[in-house]
Structure formats: C-alpha cells, structure tokens
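With one protein chain held back, the other chains of the complex are shown just where they sit.
Note that the chains take the letters A, B, C and D in the order they are written out, and that residue 1 is the start of every chain.
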Amino acid sequence: MQASLDIADAGFLVYLVEREPSIGGHMAQLDKTFPTLDCSSCILTPKMVDVARHPNIQLISYAEVVGADGGIGHFKVGVKQKPRYVDVDRCTGCGLCVEACRLKGRISSEFDVGVSKRGAVYIPFPQAVPLKATIDPERCVFITRGVCGKVPACEEACSAEAIDFQQKEEMIGLEVGAIIVATGFDLFDARLKPEFGYGLYPNVITGLQFERLSSASGPTRGKITLNGQEPKKVVFIQCVGSRDKSVGVEYCSRVCCMFTAKQAHLVKEKIPDAEVTVLYIDVRAFGKGFEEFYDRVRGEGVMYRRGNASEICKRGERLIVMAEDTLLGESVQLEADLVVLATGITPRGDAQDLATLLRLSTSPDGFFQEAHPKLRPVETEREGVYLAGCCQGPKDIPDGVAQAKAAASSVIIALRNGMEVS
Amino acid sequence: MKVRKFLEVKEGDTLATLRGFLQRLLEKEIVEALLVPLEAPSGDTVMPALVKEPARLEKANPLAPVMPVNAARLVSSLTIGKPKEKIGALLRSCEIRALIELVKLQQAHLENLMIIGLDCLGTYEVTDYAKLISSEDGSPTMGLVRGAKEGSLSPHEGYQFRSACRICEYPVPQNTALTIGLLGVDGKRILVEAQEELAERLELTEGEAASREEVIKKLVEARIEERDRLFAQFRERVVDIRGLLAQFSTCTGCYNCTVACPICYCKECLFRTSTFEHESDRYLRWAQRKGAIQMPTDTLLFQLTRLNHMVTSCVGCGMCESACPSDIPLTTIFRAVGQEVQAMFDYLPGRSLEDELPLATFKEDELTELGETQ
Amino acid sequence: MEGQNLAQAYRLFECIQCGRCTGGCPMSLKTRFNIRRLIYEALVDEDMDLQSKEVLWDCSTCATCTLRCPKGLDPTDMVIGMRSILVDGGRIPPTIRDALKSLAIRGNPLTMAREERADWAEGLGVKEISEGAEVLYFVGCSPSYDPRVQKVAKAMVQAFKKAEVEFGILGNEEVCCGSEARRMGETGLFEMLREMNLETLERYPVELVVTTSPHCYNAFQNEYQGLNLKVQHYTQFVAGLINEGRLPLSKEVRRIVTYQDPCFLGKQNKIFEEPRKILRSIPGLELRELDRSRERSLCCEGGGGRMWAEGTNPEERLAHTRVQEAMDLGAEVLATACPFCLLTLEDAAKTVAGEGGIQVMDIMELVVEAL
Amino acid sequence: MGLRIGVYVCHCGVNIAATVDVEAVTRFALGLPSVAIARDYTYMCSDPGQALIKEDIKKFGLTKVVVASCSPMMHEPTFRGTIQEAGLNPYCLEMANIREQCSWVHEEEEEATRKAIQLVAAAVDKAFLLEPLEERRVAVTSAALVIGGGIAGMQAALDIANAGFQVYLVEKEPRLGGHLAQLDKTFPTLEPVAPLLAEEIREVEGHPNIDLLTSAEVIGLEGYIGNFKVNVTDQATIRELKVGTILVATGYDLFDARLKPEYGYGIYEKVITGLEFERLVSLSGSRKFWVNGKEPQDVLFIQCVGSRDKSVGQEYCSRICCMYTAKQALLVKEMLPQARVTVLYMDVRAYGKGFEEFYDQVRGEGVLYRRGNPSEIYKNGKRLIVRVEDTLLGEPVQLEADLVVLATGITPRRDSPKIANLLKLPRSPDGFFMEAHPKLRPVDTVTEGIYLAGCCQGPKDIPDTVTQAKAAAASAMIPLCQGQVKVEAVTSIIDEELCSGCGICAEMCVYDALSLHERKGVMTINEVLCKGCGACAAACPSKAIKLSHFTPAQILAQVDALV
Partner (left out) sequence: MNEDFEPKIVAFLCNWCAYVGADLAGTSRIQYPPNVRIIRMMCSGAVDPVYVIKPLLDGADGVLIGGCHPGDCHYQEGNYKARRRVAILKNILRQMGFDEERIWLRWISASEGQVFAETVTAMVKALKEKGPNPLKELWGT
C-alpha cells in the first residue's frame, strides 16, 4: 500500500493486485503496535482508504499475478481475477448477505485466525477495502453442491441484487514499466513444534490469535478471556519457529521479541493481577524506542526468564510449561492458564512459485533475494522488479514501510527515466 | 538590590509631598511621562491622565480612595505600540496584577515602562466617593492616610469600600520598580522602595518602619477572613442550579462588565459578533419549540463563557461588579470560582510573568484520570 | 583441556544456551543433571573436572535434548562422550562396570551365560535362522534372559505363528546389539558387538530383521553402518500383519489401555502410529491417550545404561509419575513396546498401585490376548 | 439568488430503510426553511443516485446539498465529487450519518426515525452556513537539499538525482563517506567496504544533477514545503539555495568510551573501541594482526558499551554493535586461529537478514560467547583482567586478555540540538530526530517537506540506512514530481478585525502555522502549514480565529438543531 501511494503520488498509474478480498494484510489483524502502543486500525484504516480513493491507483483485489513477461519499461503482466460471485459495482458492503448466509458462524475466520467464525459469504473485517462481500467458493453450498434452499439465502437478502453466481474467472492483461513485489509473509505453523501442544490445547495460542483476542474489534471485544475466563497466569514463549534449525528456520524473525513485549504489556494492562512470564533466549529490542519499551514492560511487572520452553503439558486444568531458567541453572515448571507462542515469520507458502513466475531468486531462508544485501536492498536481479516488506525478509512495520518507500523510489526513478526517453 | 528609604512629609501634607516627589521623577527625567490620577475638574472624582508637564501634577491625587477605571487598560493602550519614551505608571496592586496578565496576553509591554506602585488603602464606589467629597465631613482621603500607620482602615461611617477592596489580600503592590508605602509608616514620612541606584537619585532619607510587615499582615488576615466569609456565603447560594440562575438571571446583556474588566481584551466580545446574531424567524422558531425563550438570549451562556475565559486570569479588581447595572455579585463569583480553578494549576494571576497562562498550555501527564472510563 | 576437546568434537561453540535441552530433559526434573550447563562448563572451563560429575550417569539418553536443540547440536552424544572419558579414567559405578564386563565376556549385560540365550524358546518350536527363513527375529538381551520380558518374546512367537510368518532366531549366536554399551561410554565395546552382529547377519540371507526392543531397532537402524538389511521394530511389523489381514484379532479385550511411547521408538524414530494402530485393532479395547504422549512422552528412565545405574536421586522415579498419570486417566493397563519401559513401569506400578492395581503390559501381550 | 438546499435520504437498500422511516425523514426535510427539494432513493451512492443529485442541482439551482446516508468516512469524497461535477463547490456538502450511527445501532423504528430527522435537521442547519472552500496548491521549487554526505545522504541524493531532479548535497567534512569510510568489512557478508564506497562516491561526484558542497554547513532556513530558502556557508561565502524539499542525513557520533571509566579506555592502550579495531585491521592489511608487535592470545569483546545503559543516559540499543562485534570476532579468529576470542554480551541481537546465520557461523568458528556484561577492567602485570559475572554460571569470573575491544554504541550527533533548532525538528527522548509517526511515517517529520534518513533518526545498519535513505528520497521527490503541493482546504482562518494578537492560538499550534504580524498586531496564518485541527480556534476567546467548515456558527447551529 505504501509503495502504491508513493508512486501514485508521484503521478504514475499504479495497479495494486491483492490476492485477498481486502487490502490491509497482517497489520489489519493487530491490536496495538509496539512500542508506541498506537491502535493499529486507527493508523492503518486511513491509509487503506487513501489507497482506495487515490485517482492514480487501480485496486485489483481478490486476484493473482500469473505471469510477467518483458522487462523494465515494458512488462506485460497477466492477472487472474478470481470470481467473488458478487458484483462489486452493485455491492454496498451492507452485510445483509453475510447475516443471511446459512453457513454463518460455521467457517473459521481467516482474519480472526480461527478465534471466530464467519459464513460462506463474508466481509473479512469491518474496515475492509474494498468493502465488498465475497463468496468463498470452496465452502458455499450453492457453488459446491448447487443447492441452497430455493434461492440462495444471500441472493434473497441482497437488496442491491449484487450476488452473481454466474461470475467466472477473468484474465486481465496489464502493461507496466516496473513491478514491486510486496507479497508479505506467512506465520510459522506452530503445529510443527508438537512439544508445545498447539492445536491440542485450546489455551495454547499464537501471537496473532492473541492480537485478535485483545483487539477491541475482535471476537471478545478486547477482553482477554478464554471460554469467558480471564487467565491469571500467562506465559509467552519466544522464538517459536525462529532461530530453530530443527524446523528449518535458521533466521531470527525480528518482530517477535517486541510483539511479545507488547502483548505482555497488554495482559498486564487488562488483567493487572495476572502473572505474566516471558521465556526468551535473547531479547532483541533493537529498534527505536524498543529497549525503552522493554524496560517499561519489565517495570510493569512482567517477568522475563531466560531459557526457552522445551515442552508444554497439562496438570489438571492448568498448563505446565517446562523450561530451564538458564540464569538459575534450574529446570522450572511454570503453571499457566494461557500460553502465547511467538510464532515467527516464514516466507509465504507460494513464494517459490512466485519467484519462478517472476524469474526471481530466493535466498537460502526462502525469502526473495535482493540484488546486494548492503547497498541494493530493494532491487532484484531482474531489472525493473523491486522488493518491499516481509517478502524479502522479516521486518517490523516502520522497516516495512521504509522499504516500501525505498522500492517506490526505485520505481519512480525507473518510470521517470522511461518518460524522458519516450 | 532593593532598598527601603523615606520621603519626609512636609508640613504634614502627605499629598503635597507625594506630588512633589512625582514632579521630581519627571524633572530628573527618571521617566518622560507619568500616568497618574488627576483630580477631575468637577472635583468629585479622579481620572488617570498621562502627564508630561511637571506643573500639571499639582492636581495629581493618587491617594483618593476611588478607582473609576482599572488603569491597566490604559497602560495597555499606551504600551501596546511600544512607546519610545519611558513612561511611569502609578498603579494600585490590582492594576499591576492585571497589567502582568495583559503582558502575558501580549496586550501590553513592559519595555520603557516604569511601574510605580502605591499602597492601596481601599476604594469607594465612584458615586459614594462623590457624595463623600461633597459632604460636610470633608475629604474621605486623610482619615485613611492617618489610619495607615496602624492599618486601621475603616470606611467612612455609613459607607462601605467596594466589595473587591474589602476582600483584597494585596494592599501592597508587587512587581514594581518603585513602591510608595503608607501602611505601617508614621505620618511624618512616606516609605519608598526602589533599586539602590534609583533610590540614590531620588534624594531620600534613611529611616525605619519597623511595624510595617506586622501591620500589613494583620490587615491581610482581616481581609482574608472577610473573603472567606463572603465565599462561604456564595457557595451556599450556588449549591444547585437555582443558585446559578439566581446569580446570573438578571443579566441584561449590556456587556458593561467586559468593558470595565481590565483583562477582557477581545476587540469585540464573541457574544456581540455575528455568531450570536440571529434572524427573527430563528427566535420565533425557538420560542415555538420551547414555549418561551428568555430575551435577550444567551445571557447565561455569555456569563458562563466569560467565566470560563476570564476566571484563570481574574485579579479581583471588581470593576465588573462596579459596572454592572443589575448588581450581579461578579467580584465574589469570579474570585470564589477563580480560587479553585487557579489552584488546579498552582496559578495566581498577576503573580509573575514566568507563570504560564492556564489556558495557553497543557501537560501530557496532568489530569490523567479524566477521559478514562470510570 | 578436556573442555576444549569436547567443544571441538561436539560443536559446543554453536550452542546459544537457550536451555531447551535442560528444560525438556526428564532427568532435570529430579536431579542436578543440567545438560545446558555441562555444555557451558565445557566451553568456559578449561580444567573441567568430569571425574566428579556423578550426575553424568543420570542421563537416560532419551535424546529429548537433541531433538529440541534449535541449533542442530547433539547434547546426548556429548554426554556419551563425557562418559567415555569417565570410562577411560575408570571412574564408573560398580554396577555399570559389571554390566560392561558381562557384555564383553558373555555378550549380554545381565551376567547371564551366553549359551542360555535361547533357552526361553525351548519347546516353542522356534526355528534357528540357520534353518532358513525370510524374517529374522532379533530377540535382544532382556527378552532372552529376563523372565518378565521373556513373556513378550513368547508372545511374539505366538503371533508370528498365527500369522504364519516364516521366521527364525539367531539363538546363541545372538549377541547384544551394543546400544547400551555405547551409551554407557564404552564405544570400543559397542563397535566390537556391532562387528560380531554384522558378521553373523551377513551369513544369513534374510530380508527383514524384526526386534523386540526399540533400542536394538535404533542401533540397527541408525548406528550399524554397513548393515544392508531392512529393520523393523515389532510394532511396525505387527501393524503390517494386521493391515494385511494376516493377523486376525478376534477376541475382545475389554480393557481401558493407555500407551507409553518408548523414547527410542517414538521421539527418536518417530514411530508413533503403528503401536496405536495395533492397540486400536484389538476389539473391545479402549485406548486413552496420556497428556504427555508422542513427541512429549515422558521417559521411563530405563535407557542409556540406567538399568544398571541408580542415578543420583533413586527415591524419585519418573516411572512412578507415569504410572500415576495412567491411573488418573482411569487406565487398567499401561501398555508399552520396550523391554526397559516394561520393567521400570511394572516396578513402579507395584509400588504406586500395589498388586492387583494397574497392570503394565507389552503391546504384544495384549495382542496375544486378542488372538 | 438565495439559499437553496437539496436533501437526499438514502435507503441503503434496507440497511437504513428497515429501521428508519425514510419517507418521513424526507417529508420532514422538505418542510425545513430553504430546502428546495428533498428526495429519498434506494442507493444514493449508486450512479443513478448521484445522477439524481446532479440533475437537481441544475434544475433547482441548489446551492447546498445534504446527503443523509452512511458515514461520511465512506462516501463524503464520493458526494463531494458528485456536486463538484454539477458545478458546486465540494465543501457545500453536508452529510447526516443515519446508517452507522443510527439505523445500524438502534432497533426501534420510531426512535431511530426521530433521531434521523434530527440529524438531517442539524445537517441542513449546518449546510445553511457552509461556505465554499478552495483547495489551493502552491508551486514547488524543483530541487532538493540533502544535508549530510554519509552513505544515507549519498544514496538519497543519487535517487533524487536519478529521478531527474537537481540535488544540493551539503557535507560538513571535506570528503564524502561518513562513518562508513572508516570501516573495513561489512557484516554478515564480509565484503570489503572500500570498493563499494568508492563506487558510490564516484557516482555522486560525477552526477550531473548533484551539486556537491563539501566543507559546508547549513546556517539558515526559512519557508515551507515547496519553497524553502536555505543558507549554506563554506566558511568563506554564504550561498542561498532554493529547494522544494529537504532531506536530513546528518548521521551519528559514537559513544565516548571514556564516560565508562570502569573500562579503563584511554588509560590502557590495549582497551580499544570497535572503530579503532576497524582501523587496526585495515592498516594491518588483514594478514597479520598485532598488538604491540605481538599476536594477542586472548581477545575479549565487550558489548553494549554506551548502549542499554541508563547510567550514561543511553537507554536504547544501538542496533549494530552485536553484529559488528561478531564480525570483528570472526576476523580475529581468521587471522589468529589459535587465539581465544571471547564475546561478553547481555542479549545477542542478530535480528536482520542473514544475521542469525552469521552469528551461528561465528560461534561455529570457535568464538566463545559468554553472557554477562563486565563491571570493570584492571591490570595485572602486563595483562588486562576483566571482571564479570558469567550469568549462565551464576558466578563472578576474572578473564585475562591481551586486547579488549569495546563495542561502543551510537549516539546522536553532538551538534544535533543545533540542527534541530535550525530546522525546527523535534527530537525523541533518546536525542535522535523524531519521525512524524513511528510506524507509518518513519522518514517524514512533522514539518512537511523535511525528511529523515539514516542514523540521525536512530541507530541503523547499512542496509536499513540505505533503505531508509531511498524511502526518504521517495518522500522528498513526490512533491517535486507533482510540481505543486496541495494545501489543506479546511484550515483555520483569522478575522483581523477581531484579533487582538494575544497569541494563545500560537501556543496551541503544534505546526507553527501561526505568528504575530508585527505591524498589524494581529495573528497571521500560514495555510500551508495549518493541518486544520482547530485547537487554536477552541482557545480563541473572541473566535477571531475559526476552523473553516467547523465554525462556531455552524457547530452551534447543529447543537441548536439537535437539542
């Protein structure tokens, strides 16, 4: 989004292709941002709206790039527009169809990371841009089985006559001078570390799930509760799927230390009498204001214990986190009502495919490879294709924004030079 | 360093001695013009005048216990354009405090200004003063000057000082270059406080006024007692909304208070601007909706808003009350309400140029409980 | 310079001291054995005195530390290396010394006679492999000699016969796989036993070796370089038989059973499904899972030579905990698939539950009940 | 022509109409004074809905339009566009939010309808008083100034110049390169710095669009975005530069290790800083590494010297020391394989791309990491003794060393208060320049047209610096590309007749948009700087200053209609 805005502001036409029904990415899911504790949606929403309204930005959501030929100045990009089964020109985003869907509350919500449920027709979140409904083709019974009552409930509910089951996949051809890849990241799948019992114990959750739990716009309206109960002992475990060769993730995910610190703070803020423990190896509070924030969080009574958790099991209703406190040199078993796993950042599952498609290379960690690690951090080997954000490697928000702007700078240069030539 | 010197009273005439002293300020070019109260031609009041010619000071009467106008307003007019000549202004404590506020509001400047303060022995309403001076009893002034030594400042029988003066805790001026003192000084001398070098140019004599501090303290204590009594009365009156209405409902919207107030510095009061001008059908619509509306409208809004704008800077000179045709006890209201609001920010209007105006600043870490869910 | 050599040999410099090894170590729950600190001491203490470190004999080589290490180090191996130094220096507990001596002389750690190894099979009609068979059943030491575990071996035979598996045993030619010798720090002895077994195995044209013990399985699978035979733990083999319909389990076994994952089978070789598959195939049997199971299973303390060493805190036993957990689940039978687990847990069951309480059984014993 | 207001009430399908009696609202609106036409429609935002409004504007000669529909957050821009197309000023629109704040939150039709009616009445009353506003633009000088010729400044200058704009690059020192020029190799790739840098410098020096001013300093600044006037001196002469945007890349200083006397820096010659180590390695040519003519046997690195240390007022992490120490430790190990190399640390912050892997590699080469930050260094004979608690052992230890390298942190430049003052840049508590928003505007400052790059904003490694420089370049060239900058239409406006010049408004303004006109004695507003928050207007007792589009008259009219 940032890259698009900058390039568009500089006067160039931008096609923004987003595979999900709404732009916003992972940040839209966050509650507060570290270390300033700004409300994430307060600062993100205006930016999303800016993107939607910018006269130089053409937003192509729910679509995927399927090919890119040519070179700098004359790329031919193929985009596959997936059918939403909703006429976006008619849809007003009112949400009546969402309410009407027969599968309402039956499908795990991607946006809330499974903490809540949606229907087969859905608007990912209230501030979504574009604010249009989308029908999940894999779940909608009308699409999969061809029947949904006499008339599909959504169609019946929609007064704007926007539901359109006739929609087909469409191919769009774009001609562009430069390409920015900002495809983001996936989160490490905590199931790959079975010793933590994620997926087995409902009160072992990931950091992102915690965000939805603590977000005022999330399913619990910002109350940190599990089955209606406030946890009194919360343990955060760092480096889950980071710095861990045993699961093939050698690198540091860069953001977990701070998001954990922030989440620990939020627990303390919302449940002041909760015991909050963070298990860590090294606290990487490296950015502006980070160490200060880490100091503050400890000052608030969050207990940092050095030693990464090895295993989680259960004793009665409580979880037991087994770890060594390496500073005591002793094994400890911490009781917990809630365990939050700071799952790391991994390359997107389809990063390799996209790399092949765009003829880019990836570094050993699976992220896209920049042209030079020091001096050309946003360029790629393919001239005219630039990288922004976490697709190049883990990054926090300011670093992600800075890199997007940097990529925009390269694109502006390319386009302006192209302009002069022609 | 400030020194305390004395002026010998010649022939028992304090006023003449003082006039002579003021003339000296002009003659020695310590100031090039003097703002000082002169006796009006009618003789029944005094009005401030800007004097350049020493001879004109024959009519000066800073001792007259009357204050038709708070001269801070005049100093504002004189200095807002930054005068090239040095002006001396002979002012009472409340005038000086108002001036300090005006300086913070950029409505006056202290460059080329010499503040000459005079112990204030209390003032009568203009009409009372006029009556007194024309009565057979003679001057209302000398009795007070005589009482200054002991601090026994009782008003003339059958009369009262203005309510502002009755509860004034600042008979002695602050932030002056030169202070003329009467309280606790025997009638043979007038006390003069000034910077050493200035004092030397003024041909003063040495001496002592040992009881001055004691006398002032006693006087202030008595005033505070009276103040607290008045405040308590006021608070009883306004325990609920009826009290509020009782205080303000007689307001006629004449805006005299804003004119008399030294601090009301707006060129035009908001309530006299187009924002509060309405078309006739609007009044009718209101009346239609509510059955009846008070006319003039918005007087209560005006009073509360003025309170909101002024209360942090109000120095309690009481000119508003003196000017009010409806006898609204504005002095007490502003002083009583002001006391608490000013305390919130440890602010005393007129105390010092260093103190920031409460309405012109704010702090990140103050009042933190406000805004949080209760 | 001991520390430096160890650091070099086991890449200890790469350790980031995160504590996951110790945090997961079952022994750290009950003794002062702290593997993270051992690594660190080896790094920073040039004159590290291993000789006084009695705790080294606490390790059951369950390998949780190795599995959990985020930097790909093998602390288990380091402990073994440290034990080697102790063995070389002669500082070993007498019970261990006896076991090792027995291994060297008799080919088993149980101080039993070499020629009595196949006595258990007498009268069962078990072929010697020399008579020719596709499947070699490698019995192992405890199943051969220990009366309790012999029952498992016998159950194996019964099942094999039922499934009409053509199998044979090595008889007295069989010697210990050496797994425990290696883990007690006697690398030389292990290599010797390995050579002996390899030599024996080469002589017979078998296609598959099936072991009773996960320890033997692990040794063959991971530590017998040069062994070109397919090796299976019996749970894998039996699960296969059931799958193929060759072993019909027809009798109901109305019992509530829970299962202990042996470390060498589960954690170390990721064989989680097959044992459960077998148990679930037994009609009437209700399988309940322990909270700590599969990758998070709790060690019984029987491995790594611990059958012959009490360790520094013999009063507290993890097996007790385990039995208690099984009882809390309401299980009537605590099943396992490892001779060491069987012995340690049964011991514990007697102490915790007393006679007639929860029963500890090998999966094979349940299978036989269902035949 | 008098005031003619059109009111449009949207059904939003059933979203509004199901709860609010839309027809009743419309009937009510029609009865309001000055309302020339009131209509309801299924979807006001749809093309036919918008067409309806446009037709009416022409047909009825409407001067103001009220749309009662969803939140203005959704469609205010839409309808502004609509009425603009029909020839009205876009600010002659007022919206009544009868969906998000009415029909969606209330179930009871009567109450919801009553509320909707009031909201429409308030909107009409406000519309009555709306005034057209102009979206003005000011021209931009097509050039940028870059302050600082380190890697950040150079990269930014190159980007802007490559995009075809004139760049003035002002560097205080006689040569370009900044701190980077002092380094030997970079982490984690171990690439030699010199050739990389030389290439970059050559490019800057040879660029036709870059006007390089070395040994020069900025001494004066006035103006605002698009139109800055900057005075630059090279001691001898003063030059006035006219630029549209300014990029600050003034870099950092290193922490002075003398402020931690317990380490004996400046007393023991074998206690050196990381930067001195770089020079030592560069000079010894990466072949031999000598200290006092001898190969050191024990080399000890100490991290966090002047970082994460409140005792010296450096609360923050310097971000780069962990990795440059790792790199230096590796260099020692490569040159002297027999040496014992120890790093004393608190947390190893190997957070960047390839960093953890590098840290793994360094340890793998035999560098010993011990957790614990030393307390003091003293001498025993010829050797240095470092006292430290090894926190993993939980024991105090004394380590001998032939060479101690202090990883000194990054601090704000000593002259940054001066620069901050000159450019009116706020500084964050750590002393670095403050960005406009720590998350989403990391390179902008609160002053539009001034941007930050590199370590002047906070510690950064090379890729982050280069990235940020390019990011700042993007921000700095956008106004240049546009050729003009938009001025916020909703700004404060001053009625000079009413203004007494008291300056309270200026005290309230965080954007420095207000100043006293010396001659007139009234306040004046710089509309380019005003962001339209209205804090000034709320403070002005006489309302001589008002926020346009939110004037007291307009708001009081709304209040009147709503109560």
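What we mean here is this: a residue touches a chain if its C-beta (ideal position, glycine included) is under 8 Å from a C-beta of that chain, and two chains touch if they have at least 3 such contacts.
Computed from a prediction, not measured in an experiment: that's the story for all the values here.
Participant: Who does the absent chain touch among those shown?
Facilitator: In the entire complex, chains touched by the missing one are A, B, D.
Participant: For the chain not shown, which residue from B:S42, B:Q233 or B:Q294 touches it across the whole complex?
Facilitator: B:Q294
Participant: Among D:V388, D:M508 or D:V528, exactly one should touch the missing chain; which is it?
Facilitator: Residue touching the absent chain, from the options given: D:M508.
Participant: Touching the absent chain in the whole complex: find that residue among A:D9, A:D31 or A:E292.
Facilitator: A:D31
Participant: Where does chain B touch the missing chain, residue by residue?
Facilitator: 235, 238-245, 247, 249, 270, 290-294, 300-301, 304-305, 307-308, 311-312, 333, 336-337, 340-341, 344, 358-359, 362-364, 366-368, 370-373
Participant: Applying the definition given at the start, please give the residues of chain D touching the unseen chain.
Facilitator: Here the touching residues of chain D are 71-73, 97, 99-102, 104-108, 111-112, 114-115, 118-119, 122, 446, 490, 508, 510, 531-535, 537-539, 547, 550, 552, 555-556, 558-560, 562-563.
Participant: Can you name the residues of chain A that touch the chain not displayed here?
Facilitator: Touch with the absent chain occurs at residues 31, 36-42, 45-46, 95, 126-127, 215-217, 221-222.
Simple rule for what comes next: only the chains that are shown with their structure count from here on.
Participant: So the centre of each chain is just the mean of its C-alpha atoms; given that, what is the distance between chain C and chain D in Å?
Facilitator: Computed from C-alpha means, the inter-chain centre distance equals 62 Å.
Participant: Could you give the separation in Å between the centres of chain B and chain C, each centre being the mean of its C-alpha atoms?
Facilitator: Comparing mean C-alpha positions, chain C is 99 Å from chain B.
Participant: Taking each chain's centre as the mean of its CA atoms, how far is chain B from chain D in angstrom?
Facilitator: 49
Participant: Can you list the chain D residues in contact with two or more other chains?
Facilitator: Those would be 348, 360, 392-393.
Participant: Listing for chain B: what residues touch at least two other chains?
Facilitator: Counting only residues that touch two or more other chains, chain B contributes none.
Participant: Write out all the pairs of touching chains, ordered by chain label.
Facilitator: Result of the pairwise touch check is A-C, A-D, B-D, C-D.
Participant: Show which residues of chain D lie in contact with chain A when the two form their complex.
Facilitator: These residues of chain D touch chain A: 12-15, 42-43, 45-46, 73-74, 77, 155, 159, 162-164, 186, 188-189, 191, 196, 200, 307-308, 315-317, 319, 347-357, 360, 391-394, 428-430, 432, 435, 437-443, 457-459, 462-464, 466-475, 477-478, 481-482.
Participant: Which residues of chain D touch chain C once you look at their complex with the stated criterion?
Facilitator: 348, 360, 363-371, 390, 392-393, 397
Participant: Contact residues on chain B for chain D in the complex?
Facilitator: Residue positions touching the partner: 80, 105-107, 265-270, 273-275, 281, 309, 357, 359-361.
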